[in-house]
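Some notes on the structure that comes next.
Excluded from the complex is one protein chain; the other protein chains are retained at their positions.
As written, the chains take the letters A, B and C, and residue 1 is the first residue of each chain.
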Amino acid sequence: MKYASQAVAKPYFIAAIALFLGQILFGLIMGLQYVVGDFLFPAIPFNVARMVHTNLLIVWLLFGFMGASYYLIPEESETELFSPKLAIITFWVFLVAGAITVLGYLMVPYASLAKWTGNDLLNTMGREFLEQPLPTKVGIVLVALSWLFNIVMTVLKGRKTAISMVLTLGMLGLAAFWLFSFYNPVNLVKDKFYWWWVVHLWVEGVWELILGAMLAFVLIKVTGVDREVIEKWLYVIITMTLVTGIIGTGHHYFYIGLPEYWLWWGSIFSALEPIPFLMMTIFAFNMVNKRRRDHPNKAAVIWALGTSVVAFLGAGLWGFLHTLAPVNYYTHGTQLTAAHGHLAFYGAYALVVLTMISYAMPILRGRAANSEKAQVMEMWSFWLMTVSMFVIALLLTGAGIVQVWLQRVSETPMGFMAVQDQLAIFYWAREAVGVVFLIGLLLYIWSFFVKDKSPVLA
Amino acid sequence: MMSDIQKTENKPNYFSTAIWLVLVALTIVSFCIGETGMQGQDVMLTLLAITMIKSQLVANYFMGLYKTKLLWRGIMFSYFVIVGGLIALAYLKGIP
Amino acid sequence: MTKTQNIGTRLNISTNTLNKEDLPGDFALWIFIFAEMLAFGVLFVAYAFARAKDVAIFNESQLTLSLSSGVINTLVLITSSYFVVRGVSAIKHGSSKHCAYFLTGAFLLGGVFVCVKMWEFNAKFSAGITMSTNNFYMFYLSLTFFHFMHVLMGMVILGYIIIKSLRSGYSVQDYVGVETGASFWHMVDFLWIILFPLIYIIR
Partner (left out) sequence: MSAIFTKSMARNVFYGGGVFFFLLFLALTFDSMRVLPTRDNSQNITANVEHGKKVWETNNCIGCHTLLGEGAYFAPELGNVYKRRGPAFIKGWIQGMPTGVPGRRQMPQFNLTEQELDDLIEFLKYTSEIDTNNWPPNIEG
């Protein structure tokens, strides 16, 4: 660790992994509810489990992003963090607010939660991923601002690198587009239109800047390749992301009441969205091949390469699969969407945060890399989680294709629930593979507690 | 001094001026075809060919790609051939 | 990358005439150019295939376009591209001032293009035509507007280069910036060269 203040990243990373575990547990509950419909009903109805599952995902990724930026910004800026104290305060505020929100979801009927938290003042709840009560939404703004302030002040007083600029810009975008979560017009079409400004412009826009910056940072560290080269390609890749991704928002505007031209604009630009992901994969492998040093943390290299590959598969390939308007006409809102969502989020965001944790955590704990044994365990957990998530995506794709066929393409379409009964085999298999994913995650957590008998020196 | 520079500078520009004149001429030809309202397969293919020649001229001689590696010229040329070819295909499909 | 390195690379290329050159200008912009060509290419082909499904409406709507404003704009852009060629040639021979003059000419012609185009858009809008009128107008407005924005961006780039060259910011040794901007402008030109006959003439 080069700067003492980088240590504030540690609680963020720990919280991220803990919440990740929570996300997976709720995922398994939902997976079971898909086939055993009354499982845990009425204690945890599906909608509550899903809310917890998706909200935990967002929150743990945000914890990961924050931890990552508190770790890498001091090192990039070559100066101590502006205010480590503020970072710690922000951490506790965010953690407590997140915990209270999740408890609220689980303990209180959603309608009562809405009433008690001032949803009547400003209607923002009850929209997918934006289910948070108003105080939590405001809290996220404050946390994001505090994070942004701390990072910007640090960057301003130190060295300004491309990585820190891109990361800061990504955070700025994250904070800015979050503001659209407060806009909820009665007009459903407008509501949906601007809802995507949060959801799409986050995950297929500004978050990718954060992803790119984090990946570039780790690649510089583990490969020793010239910063000039890596930063140059970082710019090129995120340029392509914005060129394709911003207008690519149109692939959500096909069938929700917006003008027909979005069918063309959305299809054409989002069809190009795999390009930046492909570039990222080629770039990551190239940099590792051209490495000037062999970093003792081999696990981190695996996570980094895994990010680039699975992000391409999940976000690029699986996205392309159903992004063209004529295809999406049949696949819109089916299990195919779920398949894409799972693999893309895991590949692009879960993995990049884990990459960062894998690289930084040993250093935060006072060593360049973990022991051989711990690293082997980490790699096992990488393969278990990645392969099982890939299989889950394949199973959901299978389910989606059958669903589309029976419910939408067929001359004699079956009703939704009748089709779901036909898909049970896919859902059972998904649940089983989900358990494997959980084992992978537990193994990952266990690898932190492996006693370090032969520490690897830098 | 100034006039020296101008002298050396003017010389190679005959070539680009000629290209420019060719481009203008081809544009006017296309325009005249358009004005007469002619249509049909042959007209369509002629117009497309003129278009592709014009873009190739701009890429090669204005952009200066004729001096570059085969790779870049190849990318540019195949772009025009593929885009032009697909357009032609679509138009032929559209002829009843 | 430092400036001296640029100059080194550039000199290396121009003295070694046997070797084929690399792309004129900065490769970073060329990646962008290729991406834009791809986007336009897909749009052109999409137009052609959408037309094939609906030939009658496309042919009928095409007749309402102003062919003369299209041809004027084509000539304007070709000429401005020619000026840019002269500008690059001027700076290669060390004349910042001539470079700036030629590029200003190109910039002004870009302005003419923008005016003609705005007149054309205005005529269509006041006739109540929008992107939702029919598929032909959707493509016509999308493609021309998308291209129109590229002209504006090209003008911003040219403007920047003009100011920099008036301040003698380029020289015989270092004119990568001019070439980079020139490449972008030529791309805007040849995309219009394809767009014009495709949308306005071919039927």
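We take it that contacts are C-beta pairs under 8 Å (C-beta built on N, C-alpha and C of every residue); 3 or more make two chains touch, one makes a residue touch a chain.
A quick note: this is a predicted structure, and the numbers were derived from the prediction, not measured.
The chain not displayed here makes contact, within the full complex, with A, C.
Within the whole complex, the absent chain has one touching residue among A:22, A:45 or A:118, and that is A:45. From the set A:231, A:378 or A:431, the residue in touch with the chain omitted from the display is A:231, counting the whole complex.
The chain that is not drawn here is touched, among residues A:150, A:267, A:335 or A:397, by A:335. Seen from chain A, the chain kept out of the figure touches residues 30, 33-34, 36-38, 41-42, 45-48, 50-51, 110-111, 114-115, 119, 123, 125-128, 131, 162, 184, 186-190, 192-193, 228, 231-233, 235-236, 238-239, 242-243, 246-247, 249-250, 253-263, 265, 329-330, 332-335, 337-338, 407-409, 413-417, 420. Taking the complete complex into account, residues 1, 6, 9-10, 12-13, 22-23, 25-29, 31-32, 130-132, 145-146, 149, 153, 157, 176, 180 of chain C touch the chain not shown.
Definition applied: only the chains that are shown with their structure count from here on.
By number of C-beta pairs in contact, chains B-C lead all other pairings.
Between the CA-based centres of chain A and chain C the separation comes to 38 Å, rounded to the whole angstrom.
Separation between the centroids of chain A and chain B, computed from CA atoms only, is 47 Å. Averaged C-alpha coordinates put the centre of chain B at 14 Å from the centre of chain C.
Those residues of chain C in touch with two or more other chains do not exist in this structure. Among the residues of chain A, none is found touching two or more other chains. Put simply, chain C touches chain A in their complex at residues 1, 28, 31-32, 35-36, 38-39, 42-43, 46, 50, 131-132, 138-139, 142. Residues of chain A touching chain C in their complex: 228, 232, 235-236, 239-240, 243-244, 259-261, 264-265, 268-269, 271-272, 275. If you check the complex, the residues on chain B that touch chain C are 2, 5-6, 8-9, 12-13, 16-17, 19-20, 23-24, 27-28, 30-31, 33-35, 39, 43-44, 47-48, 50-51, 54-55, 58-59, 61-65, 67-70, 72, 75, 79, 82-83, 86-87, 89-91, 93-96.
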